[in-house]
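A single protein chain has been omitted from the complex, and every remaining protein chain is retained in its original position.
Chain naming follows the written order as A, B and C, and within any one chain the residues start at number 1.
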Amino acid sequence: MPSAASKTSTTAEPLAEFREDFLKALRSMVLSRTLEEKLGSLYRAGGRIVGGVYLGRGQEAFSAASGIHLRWGKDVYGPLIRDQAGRIAYGEPVIDTLRTYLGTVTGPMRGRDGNIHRGQPKIGYMAMISHLGSLLSVVAGALFARRLQGRLGDTVGATSIGDGGTSTGAFHEGMNMAAVEKLPLVVSIANNQYAYSTPTARQYACENLVDRAAGYGVAGHCVDGTDLLECVKTFRAAYQQARAGEGPQIVVGRLLRLGGHGEHDDASYVPDLQKHTHEGRDCLAVAQRQAVEHGWLTEKDVLDMQQDAKREVEQAMGLVMKEPAPDPYRENWQALSTAWLVEGQEG
Amino acid sequence: MPSAASKTSTTAEPLAEFREDFLKALRSMVLSRTLEEKLGSLYRAGGRIVGGVYLGRGQEAFSAASGIHLRWGKDVYGPLIRDQAGRIAYGEPVIDTLRTYLGTVTGPMRGRDGNIHRGQPKIGYMAMISHLGSLLSVVAGALFARRLQGRLGDTVGATSIGDGGTSTGAFHEGMNMAAVEKLPLVVSIANNQYAYSTPTARQYACENLVDRAAGYGVAGHCVDGTDLLECVKTFRAAYQQARAGEGPQIVVGRLLRLGGHGEHDDASYVPDLQKHTHEGRDCLAVAQRQAVEHGWLTEKDVLDMQQDAKREVEQAMGLVMKEPAPDPYRENWQALSTAWLVEGQEG
Amino acid sequence: MSSITYLEAIREAQYEALKENPNVFLYGQDIGTFGGAFKATKNLGREFPGRVFDAPISEDAMIGMAIGAAVEGARPIIEMQFADFSSVGFNQIVNQAATLYWRTNTPCPITIRLPSGGTAGSGPFHSQSMESIYAHYPGLVILTPATVEDAYWMLLDSVKLEDPVIFCEHKFLYYHLKADDFGQSMPIGKARIARPGRDATVVTYSAMLHESLRAAEELRLDGYEVEVVDLRSVKPMDTDTILASVARTGRLLVVGEAFPWGGVTSEVIARVASEAFHLLDAPPLRLNSKDTPIPYHPNLWKSHRPTTSSIAAELRKLLRY
Partner (left out) sequence: MSSITYLEAIREAQYEALKENPNVFLYGQDIGTFGGAFKATKNLGREFPGRVFDAPISEDAMIGMAIGAAVEGARPIIEMQFADFSSVGFNQIVNQAATLYWRTNTPCPITIRLPSGGTAGSGPFHSQSMESIYAHYPGLVILTPATVEDAYWMLLDSVKLEDPVIFCEHKFLYYHLKADDFGQSMPIGKARIARPGRDATVVTYSAMLHESLRAAEELRLDGYEVEVVDLRSVKPMDTDTILASVARTGRLLVVGEAFPWGGVTSEVIARVASEAFHLLDAPPLRLNSKDTPIPYHPNLWKSHRPTTSSIAAELRKLLRY
């Protein structure tokens, strides 16, 4: 039985081994932030994005530090609302985000589903439905099948949830099942202090959500979600354990959602004071500072990285803007893949 | 925050204070066992009981030790499958069990529902539906309403679940909600090693189900479910804490289901060896021995108690046998209580 | 000048319910300080301290707790953040709430508010209409208000009813629909002739009422008088009013926004065909959404659900027969 909750120690240790992971995560964070700022301004401009915009501002370090461990086309990933940075770290091109928000037919969801509800299940990249908690068992099932087929190898699965999502029955059932099956699954719990407007005191009564790990019989890790270096260290350990056959790993990150639930929400319910606490600091600024402090990047490198990200987002945006919106008359209105079972369409 | 799991100490202490509780529980156990033996033989005889028979053999100590703390008409109780002893301890007359199994119109369920699916919600005695876990939030809601209405006072709620039932999303959501609301709720988890035929290794991966208490931020208690005296002590503590405003209490009892899932099941999947372990001993025999050892009952008292129980069951049986089965033509086929909203019946 | 929105009517009804009966309380995600995802409970937490509660993301437990509370004499109003999320509270609704009275003779007066139906850009999981699902189960009352007046009075009535009510309020109407005042209350279970006519009957409900009324208006230019019946309550369903209308017009189109298989539209047609076959001068028709999930992109969404023009086209087909 794995130990319940192990805090990653923060004492002096050789950092060089984390450099590569750190920089990869940082690049994803910068690109994610840039992309999301674009989405925010598109939303505010109105017209092009119909529906909500849900951003991961403040959660990039935690999300990216997980995503860098996932291999596009090889591992199984089921990201959630605030995982733009993790998706990029995993390998999703930014254009897929834009295409999905704008609902173009060229995007992975072809205008049928939008915004954060995207993925490519065929390559192990699961597309969340809205119902919180319900993706966990799906990711677990993919791993289960691979093991059954004898091709699990060193593949691993990962998924995320928020503090609020841990209250769902689906989360519990999925977590428990994954534990019983001892699947190589890393579950990130981004405790950003709010579920929409609801503070954690109305969501759970335990000291720390990592206290749930023991109840599932899985390993638990806690990390300061505003500190990229710590996140990188913690997730590396978690992924190593998962790949080593030690079963599911729960990683709880403490942080603050730096924005509204969606761009329609001004988050006026978050007290100003809280924004100035440790958990309220901007993980991107922290990470950039860390990179410079550790001599991994110069100030100029940091600026270049931002410029590169801007260019990449603008370029993708330029392409997407020219792409066609779905045409209902050319749409194939078939919910079944078996064409001969589709009934004559009503209406 | 209450401490996670507190094992009730078993060192020498004055036992006199438990005498009354113990004897009340023991009487309920004896009556329950006698009644259930009757149900078993009725089932085997065939004809009168149509459908399953689900017994609590081996779980009477654990169930009764909880039930004795509940006041009929005052507290809220939502028992589950194997709580015949608890129901009796709470105050349910044995005739209600028989009426429900036989489906007579005189019973609390009037033939509409049967066997263990019985209760009288109007007085706080909730009638389980089959879906495991789903009663927890209902009991919590009753307490929530009482508090809102300012009439919670010293009332308490209690409900049960099995090892298998803890895997349901409903259990998790209800438990978590009760913890957030800090309700005076005692949740018994009867870990009888099997859910139907499924051993606990396929149900959960934690060391002990009490490890879940910390994850909900509630107090956890463990007890040897085959030992009535220990059960009485543990539940007394749990109820005291609940009534004192310390929030939900989880009590995990370790025991073995001494029989099949239902009377149709010979439980051949339970290894003989396991039946001879400590958890496989018969809690009723243990309790009767304890009563004599502590000088609370003589051997004759024990026999008398059994005779009384037999008489009570036979008497009730005699009455019920003469009672009418439901008559479909006199049945009021209305699912709504608002008569003017009931549509002309189909069919 | 019309000033009260459908959404405000829902807020006001909850305000009144809380004021009238100390046993009423509200429970739902983000409905306290925040006032709810749609602001349907705006300020109510402040106006009624200790009676409006933020719930955890636990739809199953939310419904379960409401049932327990109702048994104890409370009158909970539960807000689902979107109707679609009631799918995870489904079991408590159809198996616990709906069966309680019949099994135990104990009424279960809970009101579950389902922000229902499609709006542009909301996608497959924030657009669903679940009235047909719940109506299938015995023991539930399913209300589908289409007007500001009904939103107000029917919600107030729901809270007074002794039975579980699934209150399907349409998100598209929240801001779009306005009225001068709350007008008159009409009994629950009665349909309403929203527009009188003689050439054909459209039976519909919720947001589709307004599309249908516009379609009827369009047909007027062709010289047809189309009668429009607003079901108001899909269960119980007011068959009498439907049949009386069909008796006048001889032609029937049933319009609903939900998925095409089964549900309200087929139920209406089955009733009319069974009970008043001889009144029909033409085959009864129905119009629903397409048989796919509800699409995200507005172009697709507009084609997925019935609209004024698709209803008008269907009516022309019906009238040509």
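One rule holds in what follows: a residue touches a chain if its C-beta (ideal position, glycine included) is under 8 Å from a C-beta of that chain, and two chains touch if they have at least 3 such contacts.
Bear in mind that the values here come from a model prediction, so they are computed numbers and not experimental data.
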Mind giving the shown chains that are in contact with the missing chain?
-> A, B, C
Candidates B:Lys74, B:Arg202 or B:Arg243 - the one touching the absent chain | B:Arg202
From the listed residues A:Leu70, A:Ala140, A:Val156 or A:Val210, report the one that touches the chain absent from this view.
-> A:Ala140
Residue of B:Leu132, B:Val218 or B:Leu284 in touch with the missing chain, whole complex considered = B:Leu132
At which residues does chain A meet the chain that is not included here?
-> 76, 108-110, 112-113, 117, 119-122, 124, 126-127, 129-131, 134-146, 148-149, 169-170, 173-174, 176-177, 180, 334-338, 340-344
Quickly run down the residues of chain B that touch the omitted chain.
-> 49-52, 103, 109, 111-115, 117, 129-133, 164-165, 167-170, 195-198, 202-204, 269, 325-329, 331, 333-335, 343, 345-347
Interface with the unshown chain - residue positions in chain C = 60, 84, 87-88, 90-91, 94-95, 98-99, 102-103, 124-125, 132-133, 135-139, 235, 258-259, 261-267, 269-270, 272-278, 280, 282-286, 290-293
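Methods note: only the chains that are shown with their structure count from here on.
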Hey, which chain ends up farthest from chain C, C-alpha centres compared?
-> B
Taking each chain's centre as its mean C-alpha position, how far apart are chain A and chain B in Å?
-> 43
Quick one: chain A and chain C, Cα centre-to-centre, how many Å?
-> 36
Touching at least 2 other chains, the residues of chain C are 55-56, 58, 60, 88
Going by residue number, chain B touches two or more other chains at 169-170, 173, 176-177, 180
